[in-house]
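Note that one protein chain of the assembly has been removed; the remaining protein chains are unaltered in position.
Let's look at subunit A:
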Amino acid sequence: MAIPRQEMPAQDPGERIQNFREVNLGYTPELAIKEAMRCIQCKDPVCIKGCPVNIKIDEFIDLIAHGNFLDAAKKIKEDNVLPAICGRVCPQEDQCEKECILGRKHKPVAIGHLERFVADYERETGNITVPEVKRSTGKKIAVIGSGPAGLSCANDLAQFGHKVVVFEALHELGGVLMYGVPEFRLPKDIVRTEIEGLRKMGVEFQTDVVVSRSVTIDELLDEEQFDAAFIGVGAGLPWFMGIPGENLVGVLSANEFLTRVNLMKAYDFPASDTPVFDCKGKNIAVFGGGNTAMDAVRTAKRLGAEHAYIVYRRSEAEMPARVEEIHHAREEGIEFLLLNNPVEFVGNDQQWLTGVKLVKMELGEPDDSGRRRPVPVEGSEYILPIDMAVISIGNGSNPLIGQTTPDIDFSKRETIVVDVNTMATSKENVYAGGDIVTGGATVILAMGAGRTAAKAIHEKLMGESHGFDEW
């Protein structure tokens, strides 16, 4: 292959750890065209099957190769309403790009970078088009949660001509895109702009509404006359480790740390009122190996941490975080303490955290998940001095929906049980999708689930005869 995969320009690591601006700078039009020309336009584009919302990848890349960026953006939006977001946060290496034929002998086409490029081009040149909306059906649907699942469901339902009201518990829309993923990976203005597109399609948003506390699902269906509801409330309940000292001052969940910094803009304190632990010159450890852990540790570094550690009980090969994020973290001077497991947090007499007792691990036989099980090395305990600990070992489901809507079936893992073909729950006219069904997964999988549910809701409300021939 004559043309190599075009690398994405990025801010210099030394510079970027001083700020919260986006790390990746995006393709120029020249780079985008060059990369698009690498696509061999397969007869059977398998990349599309790797995309959970089946974007017409071959078509939009062909449009880019011909310099037709705005049409490429429109083409993507036929299937994905949040391309600027997905182009940035999807794990393409496990999805579309994994399937790319070129990947067998060379590097796969940079589909994510190209998706991002056209979405940015459309927005930055002020040419955003709003998808067409069908004639009103007179049906009204409540979407609970404004994260990726809810937004994609709302988008498809609005296009079918339904009235959609999205209820969000926080004061900002976007779910994890707003409170979880940091500004340096996903600028919040981009999230706001993409959501604005939905508003222009007639989707109504109500923030500050905690469904189950402010209003229940039954009240929405019975009193407020919604014809159906989609639950996309995610998995937002942080797990703690249950080891001694976890309640010392300075031990917090990644959700809390990231919410303070991202949603509440604590990096801008005191111009913004929300404080965050003062990391300047301190030692900060993040426990976990997923994307959230990478986001938290890179955030701590930007807040001035002297040492910012990732503490993970397995080896790098088992880390669930994206390779790109691990690479970026290393470039930024994050220190990886692999095969280390915390057993206790220690503090001073004021109950402030001063360190963590770690035990070294080695990999034993594979466990149920197929990954080699980490086993403690006897006598290897040592104390790592730290001032703040961020726990990032995963999230469970918030119990509120289950408590207030007892006729929705939950699994033993506290996720909502659905019919995978329709995303229908055990309760009539109530559907669910995203992390509340799968447990913590990806943005694009949540969007795919929102989409499946929208189709099924439409079919149910309009009757079989309306089918999907127009889709």
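Rule of thumb we're sticking to: a residue touches a chain if its C-beta (ideal position, glycine included) is under 8 Å from a C-beta of that chain, and two chains touch if they have at least 3 such contacts; residues count from 1.
Following the convention adopted for this analysis, contacts and distances are computed from a predicted model.
Student: Pick, from "Phenylacetate-CoA oxygenase subunit PaaI", "Na+/H+ antiporter subunit G", "Sulfide/dihydroorotate dehydrogenase-like FAD/NAD-binding protein" or "Cytochrome ubiquinol oxidase subunit I", the protein name that UniProt gives for the chain of this complex that is not shown.
Tutor: "Sulfide/dihydroorotate dehydrogenase-like FAD/NAD-binding protein"
Student: Touch as defined at the start, partner being the missing chain; which of A:G126, A:P270, A:G379 or A:G463 qualifies?
Tutor: A:P270
Student: Looking beyond the chains shown, say which of A:M201, A:L400, A:V417 or A:A441 touches the absent one.
Tutor: Checking each option in A:M201, A:L400, A:V417 or A:A441, the one touching the absent chain turns out to be A:L400.
Student: Of the residues listed, A:Q159, A:T259 or A:T425, which one is in contact with the missing chain?
Tutor: A:T259
Student: In the complete assembly, which of A:I3, A:V130 or A:V249 touches the absent chain?
Tutor: A:V249
Student: If the missing chain were put back, which residues of subunit A would it touch?
Tutor: 169-171, 207-210, 213-215, 236-238, 240, 242, 246-247, 249-250, 252-253, 255-256, 259-260, 264-265, 269-275, 277-278, 350-352, 398-400
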